[in-house]
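Data block below; observations after.
A single protein chain has been omitted from the complex, and every remaining protein chain is retained in its original position.
By letter and in written order, the chains are A, B, C, D and E; residue numbering begins at 1 in each of them.
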């Protein structure tokens, strides 16, 4: 199994969710995060002093899928989350050794 | 080493923490997340229009343990977090290549 | 590629960010978390009853880097985040199989 | 269908209560009322008579006093926002909508039922010396003659009287709301609160302010340490006992505090309550007498401040660190403490009263936790315990009443509130239940009762 | 440079408007003003005359009434905080700074422009029976003679008159602010709000309160169900229509609610509005008459409470669960409903008025969502729809005016606000644009318009 870990723009979450539903993904876990990257944030002024908003609000979506589904999951996210503008985010794929459903003790792909 | 990554119901955190303490786990990191899965959320009505609360509040517990402890950690979490009702969550196990304690520069299992 | 996952004290974030910039790291994702470890929290009193603040505020920094950079990234974080006091946190390194930049569909190290 | 249950239960409860209403010391003045209504019908006499009154020398004082009571009513009104924010601040985020909803409901329901029944049940005009105990209520607006709008009636109009008292009425239920928060079933609470405010509160109210048996015996409760706060506190105690503590509060003999989710909200609440109390006590002078109103402002503020200091230092000394939530409760304790004697306790003793109340409330909160009575906001201690203390303080630090009658009075009122609540809330428990399911409690009442979160913003982006 | 655009557009808009101002029923009393100013120059006569007045028997009532209106002005002022918190509570966190900023701007701008133009445009002293429609405004402080500071003028001073009315004026723009929230371009909104408050509001205001054509025909709008709330509601409707819904609100024919980010903020807002309304309606008696002011307090509170109950139970029955945000809107609906007839509707009918408004507002909110007019806070329903209903309620439940003129009045005022807004906001749309870019809307207006977050604390640690 793989953990597909995507960092996306917050307002793209809904579209990503729907794109995943379309390819049959039923579960995911979402975290509010702050991102730092090429999208350098704004130079803002607060009470007269300039500062850079380095960290921009992003959403992290984590989905554990069967090995076979990792690529199409990645593709679906990439497609749905793309605006073409800087700061769209990344998708990482990380190996997962086991998965267990707490409710039923099922393990492996059945647990997803 | 393994990263045991569990998504559980928020009010089960205390019990999970105690169960882990019982098997000698001393460290963990907890994140507030929103989960999406079979537990479909409610259909609610806000100001007259129906909508689905897709994302339910969950808590993610991340614990890095020695390879040998991964299974018993998983078991302890599963046991403590179970309500038997849908939405109880999952436990994933992910390989970890190294761990370092910032304070002491210790690495490997000593760092945990 | 590797995912360098560090749990640090919140007020060290700025220094860690700068240390990473110094070694050329351009992207990272940051999450507010609560940590539990040897630093046992305080015993506090709320409205007359004692309790332990088990979970202390921490910040989790996640950075995906080229295999070659994992070590120097870890080192940079360890150095910047150290106060020498208990609770400084940990750095974990986790293997990553693929990375994709959503904006450009680039994959692999180019995506970082 | 919770809602239908609510309406049904309300109906049944009300009628059962009404049928039981035969202890009355007074008949509904139906005939008189009818006359009066007719009299009003031809409006000219009212206008003329009223205009004539407004020309009299006394009209200026009447106008000022009336205005002061109206402003006081507005100040007491804002206390309901104070309660709403204190309670939600000291509760968990997952129950915030529920707490706010209850407060919105209580003030709305309280004003309406006080018009429909409460006002005339509380001020029945017991015959002199009748030592009245109970009277039927009725629609508040039975007449609108000139007698009711001029100093014939009081230093304020009948309408002013109603609105000022109506704002007080809902307070009792709000106090209970805090103590039962985070676990009480919404529909049951709404029924209970309605019955408490509509029927129970006016009864004890009539004992003193309606000219009933307590007032006949020289009991003194200026603005309601017992009649409002003690009453609410003891009703809260009964409900908290029946309901049991929140899950996870007392585990294996240990007390596990459940922290409030927003200290700014709690602080806003206490400052608003302090503000409102200037109307609560200041308005209870029932006119704008410069000496009395200013004395009451001074004693009220001194007691509140001393209560705050009392709690701050008590918590600092005995609980290791200065506890903000205790400081906040201390201010309220001081305010409740001075309420019974705000016009009858000298400033220096007002400080003492506040100080004692502020110290008392800390130990009282610890005590109730020790005996495992779970009260998320400290309502029983602040209103119940300090309500009793404040009533007794009138005798201890002033000479407006004797200790004996003060004790009898405060205990009678507390006992009535306690027993009434035990019966009604007990009946609700065995019928429709008073507590949400453990699952709902764990998940939070906001989702369970309202399908709404207080701070839904993150999930939001996903709709 | 948005800011320069703003200043320029404002200038152009104002002058265009001023040039159009030829319907005036009255000339600017330049000569008189000049005389008066001179008269004031030698201060002694004023001081003496004023001192003499203060010795008269009527001075006491005058002083009380004046004080009551000033206190009312303060109460109406706090409604602006109520609006600010209701709106930001019902908006998303990412637009909170923007909403708060608009409210800070509106109250600041409103008071100043009302001094510069509005007050004298709204109270032009149309000649008796002139059925005036429009008058030029001017600097409010044209004279300061003793006539303006004593009961020669009214039961309050000229200054009191100004400040009380100024606090009302900004309300209209605030209502619009809620309906266009989360997508309107800041500079355009600021221009629009300025023109609306400065020029449009005083016009319809003068029709009734300035002694214009509606008042000549017996229209009755005690404190502004139509003149303030209906006016604001219909301006809001026009703007919401021109602006279109927020992205993601109506997708594929489905309504996707966008939840408010803080229910405590929204609740604080409604309680503050309820509080302020005691000044809004109570002050509109325009003196401290005990009978009238207390009646108005009672009808206001009863209608608000009934509105709350109406909405709570309507939402419970028809929408499955008791919706806090609907309960809050219901209280406001009841308040808007009673505003036109607070002194002319008997208490029992005040309850009915509030109840109907509370029920109405639920269905109205659902209706506007059905027809895809996106109004984040329900401003069109609360102020527009219940404003009309309240105006008609005067005829339905009282006898202060006939149904016909009430209908004509409320529709005329609504139509004027609607058309004015359509034109001005439409012009802004085709010139500088009225809506932020989709990117900015997605990211939030706080970052886009202000470069500031409302709750920046987490990112904070990284600076």
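Note that a contact is a pair of C-beta atoms (placed from the backbone, for glycine too) under 8 Å apart; a residue touches a chain by one contact, two chains touch by 3 or more.
What you see is a predicted model; the values in this text were computed from it and never measured.
Please identify which residue in D:104, D:302, D:379 or D:434 touches the non-displayed chain.
If we include the chain that is not displayed, D:302 is the one touching it.
Tell me which residue among E:186, E:319, E:413 or E:434 touches the hidden chain in the full complex.
E:186
Pick out the residues on chain E that sit against the missing chain.
The missing chain touches chain E at positions 2-3, 50, 54, 59-60, 62-64, 66-67, 70-71, 73-74, 77-78, 80-81, 84-85, 88, 96-97, 100-101, 103-105, 107-112, 115, 139-141, 149-150, 156-160, 162-163, 166, 186, 262, 265, 268, 449-457, 459-460, 463.
Go through chain C and note every residue touching the omitted chain.
Contacting residues on chain C, toward the hidden partner: 9, 11, 14, 34, 42, 44-46, 51-55, 85.
Would you write out the residues of chain A that touch the absent chain, in ascending order?
The missing chain touches chain A at positions 44-51.
By definition in this document, only the chains that are shown with their structure count from here on.
Using the stated contact rule, I'd like to know whether A-E or C-D comes out ahead in C-beta pair count.
Higher C-beta contact count between the two pairs: C-D.
Return the distance between the CA-based centres of chain B and chain D, expressed in whole Å.
Each chain reduced to its C-alpha mean, chain B and chain D end up 45 Å apart.
Two or more other chains touching the same residue: where does that happen in chain D?
Touching at least two other chains: 451-452, 458-459, 462-463.
Could you tell me which residues belong to chain B and also touch two or more other chains?
Residues 31, 34, 44-46, 51, 54-55, 83, 85, 94-95 of chain B touch two or more partner chains.
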